[in-house]
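With one protein chain held back, the other chains of the complex are shown just where they sit.
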Amino acid sequence: MDFACLEHMRVRNPLVHSITNTVAAHFTANGLLAAGASPIMGNEPDEMADMAAVCEALLINIGTLEQSTIAAMFAAGKAANARGIPVVLDPVGVAATPLRRETVARLLEEIKFAAIRGNAAEIGFIAGEAWQGKGVDAGQGAANAAQIAASVAQKYQCVVAVSGETDYVSDGQSTFTVKNNTPLFPKITASGCLLGAVIAAFLASEQGDDLAAVTAACTFYAVAGETAAQGLDERQSGTFGVKLIDSLAMISAQDLTAKARVEAV
Amino acid sequence: MDFACLEHMRVRNPLVHSITNTVAAHFTANGLLAAGASPIMGNEPDEMADMAAVCEALLINIGTLEQSTIAAMFAAGKAANARGIPVVLDPVGVAATPLRRETVARLLEEIKFAAIRGNAAEIGFIAGEAWQGKGVDAGQGAANAAQIAASVAQKYQCVVAVSGETDYVSDGQSTFTVKNNTPLFPKITASGCLLGAVIAAFLASEQGDDLAAVTAACTFYAVAGETAAQGLDERQSGTFGVKLIDSLAMISAQDLTAKARVEAV
Partner (left out) sequence: MDFACLEHMRVRNPLVHSITNTVAAHFTANGLLAAGASPIMGNEPDEMADMAAVCEALLINIGTLEQSTIAAMFAAGKAANARGIPVVLDPVGVAATPLRRETVARLLEEIKFAAIRGNAAEIGFIAGEAWQGKGVDAGQGAANAAQIAASVAQKYQCVVAVSGETDYVSDGQSTFTVKNNTPLFPKITASGCLLGAVIAAFLASEQGDDLAAVTAACTFYAVAGETAAQGLDERQSGTFGVKLIDSLAMISAQDLTAKARVEAV
C-alpha cells in the first residue's frame, strides 16, 4: 500500500469543517492541526452554506445532538454535496435513542456521504436497519464486521470504516483490514471522533480513490496510536491523549510503510 | 471503611449521563472512562427520557446554563426519578446570578437528588436559602461546613458533599470528613465537576448505602489527586490535569484502604 497520501494531505493542509459533539471539539481541532490539516468548527445553520464555500471536507458527528445542530448538519451536508466536497458521517451511539436513530436515517437519506465511520455496534445497527428493509435479520450479519462494512458501503455507495481492535474498511467491493492498534484507544474519549475528522482530511486530499484514502487514514491513525502508547501502562490514558497528538505530527509516510499491517480481506 | 465499592463500580462500568457545562465536558468524559465508568453526554430535551432508559446515573451540572439545557435538565431529572436512577446535582456558581439561583431552586423542588456536590460557598448558599425559609441566618452556619452539609442533606433528604481542603459528606444523620487532598485541585478547572460525575458512577453501582458510596467516591477522587500531585510543583496544573486522569485508572481499592484519611465527625 502507498502512503504518499499522508504527504499529499500535509501539503494540501485541507480546511476541514467539523460539526461535532461538545466533548470532542477541542481534541478534534488539536488532532487535525497535528496531523497536518486545518480545523474549523461551527454549528449555526445560517452559516453552513458559507462554510462549505471555503472548506474542503465536512465531518458530521452526532455525539451530542441539539435541534439547532441537526438543522446545521442538513444545511452543511447539502451545501457540501452541491459543491462536491467529501462528507463523513460518524453515527456516535446511533442505537441509543430514537432522536439519534431518526437523525441518522434522515442524514443517510438526504446527504451523500463519502465515508461512514463507527464502531461495530454503530455500523452494525445501520446495517441492521438496511437489512430489515430487505427482510434480512440484522443479528446474522453482526457476527462479521467485514460483511457489515461491505453491506453498509453497498447500500449507501460509500466507504465504510468499522473501528475496533481490527479496523475494517470497505467500499462494498473490496475490504481491507488494519491490524495496527493499541488498547489505549478505547480508554480515551473522542478517539473515534478524531479519526472521523482525519478521514475527512484524507478524503479532501486524495479525491478519486476514496477506499485508499480512508484505509490510509485509519492506518495512519492506528500507527500514531501504537507509537503514542509505547512504554505506557494501559491505565495511563491521560498521558496517552497528549502523546497521541504528538504522534499525529510525527508519523511520516515512511513510518507507515514500515509499520502498517494492512491486508485485503 | 470498605472500598470494595470502587471495584464494584469498575465491574459494573455504569453508563453515566452528564448534562454538564461546555468547559468540563471533555475532561469529565475522560475522567469517567479512566475511573472505570462509561460516559454519555447530551443536552437535547427531546432525547432525555430515552437517555434515562439506557443510563444508570445522571449528573446535572449548571456551570453553563442555556434555556434549552435547563429544559433538558428537568426532562432528564424527572425521567431518571421515574426509573429510580440516582441523580447528582452540582450547583456550580449558584449564587452568581438569578438564573442560577432560580434554576437550582426549581431543580431542588421538582427533582429528587441522591446527592448534591459543591464547594462550601455553593452548599452554604443552598443552606442559607433553606434556613431563610425557617428564619435562620445563613451567615451563622456558614462557619461550619459539617453543619452546612448536614443541614442541606436533611432538607433535601439526600447525601451532600462539600468539597474543599477537607471534604464533608453527610446524609443529615452521619457526617464523614475526607482529609486527602492536594492544593493542585483548585488550580485546574472542572476538577469539582468531574468529582460530581464520579459520585454519580459510585451511586449507580452501590445502591442502598448512598452515604458510603459518596464518601468512597470523594475519597477515591482525593487519593487520585494526591497521587497525581506527587513530585509536582504547585504551579504545574497542566501536568496535574493529565496525571489525574492516569491516577483515576491506577488507584485500587487496596490503595484507598492504605491511604484514606476518612473519619466520622
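Lettered A and B in written order, each chain numbered from 1.
We take it that a contact is a pair of C-beta atoms (placed from the backbone, for glycine too) under 8 Å apart; a residue touches a chain by one contact, two chains touch by 3 or more.
Since we're looking at a predicted model, the values are computed, not measured.
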Sole residue of B:Met1, B:Val23 or B:Ala105 that reaches the chain not shown, by the stated touch rule: B:Val23
Residues belonging to chain B that touch the chain removed from view: 21-27, 63-67, 93, 96-100, 187-190, 233, 235-239, 241-242
Absent chain, residues of chain A that touch it: 22, 25-26, 29-30, 33-34, 39-44, 46-47, 50-51, 54, 68, 241-246, 249-250
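In the analysis below, only the chains that are shown with their structure count from here on.
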Geometric centre distance via CA averages, chain B-chain A, whole Å: 34
